[in-house]
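Every protein chain except one is present and positioned as in the full complex.
Our next item is chain A:
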């Protein structure tokens, strides 16, 4: 008897909730359609209607979306709504070909020896085989760097990205000291670098190029997951450049990551392949997972070790 009661009340509640949900959605749609304020921007976007037709409407009629237009500074600090960027790196697939590094450097106007991605030779114990270990900014959920920044120049966005405001950074380098992964680099104004970034300031001819500003002289820079590219549905430079598909990039909320060829369920991948995060004991909660280097695609070759030693 009691059970029945419970069930019926639960059913009622669900009904109510569903009704309420529909009502809310209805008003949202209504307000989106009938809102009198939007001024036509002249920019057309394609949208798919509920009955499966593709129509072209003015961009002002749809809610703000990443792909639509440029972001204001406040929006850049906010992050892409409804996204949680995440990454999985399959250590079994990394052969240290360094294509991700050079691709990243090109996309961000960064010259060697500065690397946002570093590939390290790691060995867990003397009895185990060594393996290649690509590191980058892990966009931690408990980021030590944003805590110590005195001016909020590095900050955590709603989409999981730890971003840099190069206009605000005072160059105290505290975030670099605080990062246990040494993921950050500093623009010390190396003459070649300054010249190069001046020359390639507006360089967008390369389809892999990121439009986010790069580090100014005297400020801290780092991997930004090529956010501006993933906002537009493009994959980050390193993911595209990796010839072996070792880097999977995706969205935690969608529970999906891709290396450009295969698209996989994030949770299943991590569960099946025993995914782990670097230095879990530090409590930084990184957003980059690693798949252990078992069943490798390539034998470990030491010869590829030293490449980035020129000033």
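Note that in this section a residue touches a chain if its C-beta (ideal position, glycine included) is under 8 Å from a C-beta of that chain, and two chains touch if they have at least 3 such contacts; residues count from 1.
One rule holds for everything that comes next: contacts and distances are computed from a predicted model.
Per the UniProt record, the chain missing from the shown structure is "Polysulfide reductase", taken from the list "Aldehyde dehydrogenase", "Acid--amine ligase YgiC", "Polysulfide reductase" or "Thioredoxin".
Considering A:55, A:81 or A:151, the position touching the chain not shown turns out to be A:151 (whole complex).
Contact with the omitted chain, checked across A:89, A:104, A:169 or A:238, is made by A:169.
Considering the full assembly, A:120 is the residue among A:120, A:201 or A:295 that touches the omitted chain.
One of A:45, A:61 or A:282 touches the chain omitted from the figure, and that residue is A:282.
Where chain A meets the missing chain, the touching residues are 113-114, 118-122, 135, 144, 147-153, 168-174, 176-178, 180-182, 184-191, 194, 217-220, 278-279, 281-282, 284, 305-311.
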